[in-house]
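Selected chains only, in their assembly positions.
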Amino acid sequence: GTTSVAAPPTNAAGGLEKTQLKVATLPAIDSAAIYVAIDQGLFEREGLEVTPQVVQAAPEAIPMLIKGEIDAMFGNYVSMFAAHDKQALKVRILAEGSRAAPDSLSIMALPDSPIKTPKDLEGKTINVNVLRNFQELALTQVLKANNVDPASIKYVQVTFQNIMPSWKGGQIDAAYLGEPQVTAATATMGARKILDPASGPAAEFPISGYVSTQEWYDEHPKTAAAFQRAIHNAAKLMENNREVVAKVLPTFTQIDAATAATVTFPYFSGNDNPVRLQRVADWMLEAKWLSKAIDVKSLMSPTTSG
Amino acid sequence: MSAQTLTSIRPASPAIRWSRRAAGAVAFAALIELISRTGLADPEFLPPATEIAGRAVTLLADPAFRAHALTSLLAWAIGLAIAALVAVPLGLLLGSVPLVDAATRSVVEFLRPIPSVALIPLVALVIGTGLQHRVALVVYAALWPILYNTMYGLRGVDPVAKESLRSYGFGPLAVLMRVSLPSSAPFIMTGVRLAAGVALILTVSTEIVAGRGEGIGVFIFFAGIAVPARMADILAGVFWVGLFGVAVNALMVAFDRRVFRWHHVQRGEEG
Amino acid sequence: MRRGGLRTAAFRVAVLLVLVVAWEAATRAAGSAFFPPPSTIVERMHAMWFSGSPATLFLTDAAVGDILPSLGRMALGFAGGALAGVVLGLALGLSSRVYDYLDGVLQFLRAIPPPALVTVFLVLFGFGLRMQLAFIMFSIVWPVLLNTADGARSVEPLHLQTGQVFRLSRTERLLRVVLPSALPKMFAGLRLALSLSLIVMVFSELLPGTTNGIGFQLTTAYVTFDLPAMWAGIVLLGVLGYLLNEVFLVVERRVLAWHHAAQRLT
Amino acid sequence: MLEIDNLSHVYGGGTPNAHHAIEGLNLSVAEGELLCIVGPSGCGKSTLLRSIAGLITPTGGQVKVEGNVVKQTPDNLAVVFQDYSRSLFPWMSVADNVALPLRRRNMDKKQREDAAREALESVGLEGAARKYPFQLSGGMQQRVAIARALAYRPSLMLMDEPFGSVDAQTREDLEDLVLKVRGHHQMTIVLITHDIDESVYVGDRVVVLSKAPAHVVGDLKVDLPGPRDQITTREHPDFVHLRAEVGRLVRGHATV
């Protein structure tokens, strides 16, 4: 591909243990980096040929990873750490992926709802995509910071497609939305933002990253490094350039070009930072979702990109 | 259906019967239209039948959708075929050798209620996630109706008929194949019809929950994660699945009436 | 007879034991976290559900909170679905008019994958029990319906004629001639529906807004990778399925005693 | 009572295997008459019976019972089917089988049970009431079917070879039973039999049918003196003569 990027040092394809990779991704904005990296020829530059495989939810990719059908997957840290803790999977984080940006997640109420402030959420029912996942983890911290008792919130699991009907039908009091639903709800329903679950203590909360198994990493250290570089380079490219993202979104999500131009993107990580990721593991431990502490740094790969 | 029904109504002419069928379908569509148009259900989530139908027609022209449909069809057909090939002999065995039935029953009945959602990851771990994954789950679900109908069908075989053949010195296997099997075949066929529906449901459901690549279920899943969800697409997909179910059932009924003509004619269901 | 019964019982236990031992050995050898050995699963089941106080029959709060609501949903769904299946099946099997009007629509509905209709169920029934029951019934009604219709259509013609000749009323013919004849086939459908109701119960507990139940526990365990807990749920379902089936067979043996005797099955 | 007018029946009409079972059959039976029908195997006797009972719609002509054209099964009719064992309900005890049709009568449970018991006694099955049909021998099943029809007290009774499976002694008893019941309850009876002696012994009239397609080839009034008796009646010269006559008709040598 043609590129206007400041070219990072290019490695020769030689020396890579494996050049053709299959990576499971999700049909969501968070997965954009890998598509941008493909689109912009960043993998090619590292001597890699990456084939993304869209799965419907991250847990499905885990058997594929274990069975070796894929080399790496894009998954959220809460799931990954839980799997690691239960020894279902020895996780190795290849590269950080996305972090919550302001307004990319939102607790929203319908225009005529009595809920006006975060305090009004107390005792209310809120949807999450999956129970005991990052949505709850982040919101708990933010609610605490807003003097709302997190234990009083009733979470119900509602699949993506059914959030709107449940919300309109009054089965949930406030909706926990991500993009592009935030934009859509604001524009078409006049929904009001009550709270940003990724603010205050949970600001820039890391959501998902690219992971493989420890064994895979041990066998393919150079490939892993090359992969990480490409992802980081993509993230850097995306930082100030909405168009490269907007261009790929319609190819793997259900977001059309028009919407892609207006939605709020998460942050894509241009480098790996064990400190912010450790927060996730610590909060999970605090919520007793982990049986013992995880030293996140030991699961991460050294950053080799510039 | 039958001349000897409770009311002994003479069979209606094909024209009348087809118009009744059409009336039934139209009434059903009208009901959906009504629920949607009157706002009984939010039309955003349950679009009117006319809109669904319109969308269904345009979908058919879409090569991508046809590819989805073909993939699902393949998984369905393979799964159903394997299920039938396994379940009928197994049903004959369990239905005719009580000891085997008794011995395996605890295992069979233990395995049976395990839902495929729980199996999805486990099957994926064991045999991978390709076509074989869907097929395995379809087989697992479609097996039972055929198996049970075979076992129960065998019990309905007239003992005098079985004894007739036995008295001519035929062994148990010959009696099974020449009397029990043909005699219970119509009911086994009903089991296959049931299984065809179950297999269709399982194919699409598995795709919705854990499909990759292609399949009607994958199509439905993606329509569902759009914002706002493309309900007309989802229901148009559902429409084609349902219609396929109707077609398969009709084919099987036609087959049934042809091959088991003795069974129907005897009951006054001429034709 | 009696001794034969004991022998098959012993045989069954032996088969079961061999399989469990094989399972234990295989899972230990494989050492995969996804396939914990049965001993681990049983331990987990005990800890989760059956370590309660004697006052609650050793059931823990979790057991009361998960197993009972699930069984309740299942029972209600099964009863409703079975009833609907029998009624519709008889109507379809007996009246060519009803058959013509409804068959197409029913065959259409029968092929529809319920997961694709969750949104529709949601807007029609709302969260919770109503939607779950609708979901269960919608799924299990078909085997009962089709088999009952088949049974009603295959009544010995001479039986129908006898009823007709003696001018039995419609209800009498239905209840005393058609229903008993169709009963053996209906039971095949009911037995299918019974285990199906257990399966669909689990599915229904994945529906939006569910907060308890075996299915809920099972999926929560999976998404948090608590695999022994997931397997505990699977095994519990298996055990429940087995027990329900045994109860079903006892009922069937009573209700269909005439059939088994007349068909020289025993 | 019963008028059969130019009756025809074709099975599988329109198909290449169409079979003309009955053609242009005329017959009338008076109130209270006991008509015996004899004819070669497969000629169409059962078909005729089913037309009278409204179980099949004849393809031509019509049947009138008490002046009304038969479209559905007429009221107060009972049939003893040739295939008696299949006409019993296997899920009911023998007593219940017999009592079932009585639901159409204004009888309470007790009365129905009594009537069933009485009917079973009259056919010599008092001991079998609580048994199920499959526990009975062929002849016993046939007697249950007869008891069921008798208990019903129909005004028109159709019997298709009702005594085919019982021993000689029982057969005679049943013949006399039918004669007795007919006398008591003013029944009209149409009885199909292959036993020529029987047809003359029980019948007021014997109708002989031809080979398929069936039509009437002989219609004999049986005018035997006094109440019938198994010994004396059968020795009566008229009986012997009539029997020979029917025999000749059946064998295809019409006398007239």
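Letters are used for the chains, namely A, B, C and D, taken in the order the chains are written, and counting of residues starts over at 1 for each.
The rule is short, and it goes like this: contacts are C-beta pairs under 8 Å (C-beta built on N, C-alpha and C of every residue); 3 or more make two chains touch, one makes a residue touch a chain.
Predicted model, so just to flag it, every value in this text is computed and none were measured.
The stoichiometry of the full complex, written with the chain labels shown, is A x1, B x1, C x1, D x2.
Assume only the chains that are shown with their structure count from here on.
Chain centres here are C-alpha means, and the one lying farthest from subunit D is A. Note on interfaces B-C and A-C: more C-beta pairs are in contact across B-C.
Note: centroid distance subunit A to subunit D, computed from Cα atoms, is 86 Å.
Taking the mean of the C-alpha atoms as each chain's centre, subunit B and subunit D sit 48 Å apart. Residue numbers of subunit A whose C-beta contacts span two or more other chains: 59, 63, 66, 159, 161, 165, 169. Among the residues of subunit C, those in touch with two or more other chains are 34, 119, 122-123, 161, 164, 222, 259. Residues 53-55, 73, 75, 77-79, 81, 83, 86-87, 89-92, 100-101, 103-104, 132-134, 152 of subunit D are the ones touching subunit C in the complex.
Within the complex formed with subunit C, the residues of subunit B that make contact are 1-2, 4-9, 11-12, 16-17, 20-21, 23-25, 27-28, 35, 41-42, 45-46, 98-99, 102-107, 109-118, 121-122, 125, 144-145, 148-149, 151-153, 155-159, 186-187, 190, 193-194, 197-198, 200-205, 208-209, 217, 220, 224, 229, 231, 234-235, 237-238, 241-246, 248-250, 263, 266-269. Residues of subunit C that touch subunit A in their complex: 33-34, 118-119, 122-123, 126-127, 208-211, 220, 222-227.
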